[in-house]
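This report concerns only the one structure given below.
Yeah, one chain of the complex is gone here, protein chain that is, but the others are all in their spots.
Chain lettering (A and B) follows the sequence in which the chains are written, and residue indices restart at 1 in each chain.
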Amino acid sequence: MTRKQRRLSMIAAAGGVLAVAVGLILFALNDQIVFFQSPSDIVGKTHPDGQRIRLGGLVADGTVERRDGAEVRFSVTDTEETVQVVYVGLLPDLFREGQGVVAEGVMKPDGWFHADSVLAKHDENYMPKEVAEALKGKGVWQGEE
Amino acid sequence: MPGMTLWIAFALLTVAAALAVLVPLARGRRGHAPAAAHDAEVYRAQLDEIERDLDRGLVSEEAATAARTEIARRLLAASREAEASGAADAATGTKDKADAAASLPGSPARRGASGLLQVAVVIAIPAAALFTYLALGSPDLADQPLSARLEDTQQNRSMAALVAKVEQHLADNPNDGRGWDVLAPVYMRLGRTGDAVVAYRNAIRLVGSDERRETDLGEALVILAEGIVTAEARAAFDRAVALDPKAVKPRFFLALALGQENRKDEAITAWKALLAEAKGGEAWVEAVRMEMAKLGAEVPPSPALPGPDREAMAAAAEMSASDRAEMIRGMVDQLDTRLSAEGGTAEEWMRLMRALAVMGDGPRLREVKDRALVALKDDPVAQAKLRGLAEELGIGS
Partner (left out) sequence: MIVEIGHYALILALILSLVQSVLPVWGAVTGNDRMMAVAPPVSGMMFLFVGISFAALTMAYATSDFSVLNVVENSHSAKPFLYKLTGVWGNHEGSMLLWVLILVLFGALVAAFGRNIPTELRAATLGVQGMVSFAFLLFLLVTSNPFLRLSPAPMEGNDLNPILQDVGLAIHPPLLYVGYVGFSITFSFAAAALILGRVDAAWARWVRPWTLLAWMFLTLGIAMGSYWAYYELGWGGYWFWDPVENASLMPWLSGTALLHSAIVLEKRGALKVWTVLLAILTFSLSLLGTFLVRSGVLTSVHAFATDPMRGTFILGILTIFVGGSLALYAWRAPLLKQGGLFAPVSREGALVLNNLLLTVSAVAVFVGTLYPLALEVVGGEKISVGPPFFNLTFGPLMVPLLIAMPFGPLLAWKRGDLYAVSQRLYAALGLALAATLLVAWLQGVDRILAALGFGLGIWVIAGAAAEILSRARFAQVGLSTGLRRLVGLPGAAWGAALGHIGIGVTVLGLVAATAFQVEKVVTIRPGESVTVADNTLTFGGLARRTGPNYIDDVGHFDILKGGVKVAETDPAKRLYTARKMPTTEAGIVTFGFSQVYVSIGEVHDDGGADIRVYHKPLVTLIWLGCLVMAFGGALSLFDRRLRVGAPKPARQRMVPAE
């Protein structure tokens, strides 16, 4: 092989790998990203089966209900609309009524949001960023920038 | 003299810094090997390595030969290059053959430039350092390790001596209620809240219960519980109110307790009752209003504190958003200036902090919080309030 051919074959190989990688990234971006939505974005809309959603808002006061087997039911609100959430598992340390929360899961036809992970703020200063912004938009939260 | 020592230390550091630049600049030229010579050295090491690998049988004879040829070729090229730059030097008439710098080192022009550079370094380094330091540093502040402050300050020493004396006396006469009564507030001021609680209890047991002692005991318990009105503290406040139904402080804490127990409506009623008695201008009014706001109650306007009057507010309502922001900013600045210059109550500081939080000015909010904590450092209750607010505004740390 001449120098030029070698170089070409190298470039072809690199191009191949790059093409595969770009394909993978695009495919994954298309399929695997999760949209962040507030209860107002969800209520009254239909959701394709199994579309994953990150639901953010405040845990509505007085709605947390614990059942056996570590099942928890609570409502997430953005003060306008409210979505009922069911979750099986351990809640984060800072999960409290009236505090910001992000639940990830799917909206089921039964009208419940089935979460498979729940995040709360990690310390007193932390409000999940999306929640803070969504709530700011609604004029509820007036924290520091 | 510590001040003197500090400046001597600064001087030494500055001299060291300047010397680190000056010495190499001033020292005569040392020749250095051209880059190619370093390459040659690396290639030689690589050749040695091949020999070693060959000895150990790590590479085949054939591969070793191929590698040797290639490296030898590079070594040759590098050596030639090094030679050439050495020769170039020789041509310039330097004694130092290996010097690659194709310059005219001994020339007066260069020496002059170098001298100039040295002078610049001698002047610029100390000047720049001093200038920056004076802008940023606090040379007149000594170190203040906590242990030394607790033991050594004049005031504390006399205070500590006094306390020790009273403590000694009480150890001998544990039933001297007056002694406990005197000691308790002193403990509070020293931050020994736990001891203060014991002292108040003893005073109440020995001298008898009155509104002030019960209230102070309750307050000490609240501080000990970091702001939580515990059952024990409640009992103390209840007794205080029983002794003097008009007393404000115990009722303040009782209302706080209701809020903490989430009995909102009762708490709001209690707060309203307190507010109704306010003549205006009392330090606790703002705290009550804040608590009410926290509970989500409608907060009656506060006529007492100087604030924007109704007209100004009405005008603000008609302004455009940016004008309004400007007006708010102006008022905030005014308040800030006044507080910094003349000091103020915890409530005023808190008003400023809340305004800044609404404006979303995080950095300034923190800065104001720190200043407020300093300004009110002698007032533990005010400090606790400030910290509480800071926590609430999300700048707890």
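Keep this in mind: a residue touches a chain if its C-beta (ideal position, glycine included) is under 8 Å from a C-beta of that chain, and two chains touch if they have at least 3 such contacts.
What you see is a predicted model, and the numbers here were worked out from it, not measured in a lab.
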Residue among B:174, B:191 or B:245 touching the omitted chain: B:191
Missing-partner contacts on chain A, residue numbers: 1, 3, 6, 9-10, 13-14, 17-18, 20-21, 24-25, 27-29, 31-36, 54, 66, 68-70, 72, 88-91, 93-94, 104, 122-130, 132-133, 145
Hidden partner interface residues of chain B, rising order: 2, 5-6, 9-10, 13-14, 16-17, 20-21, 23-27, 29-47, 49, 53, 56-58, 63, 66-68, 70, 72, 74-76, 78-80, 82-83, 86, 96-103, 105, 110, 114, 117, 121, 124-125, 128-129, 132-133, 136-139, 141-149, 191, 226, 362-363, 366, 370, 373-374, 377, 387, 395-397
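The rule is short, and it goes like this: only the chains that are shown with their structure count from here on.
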Distance between chain centroids, defined by C-alpha means - chain A, chain B (Å): 35
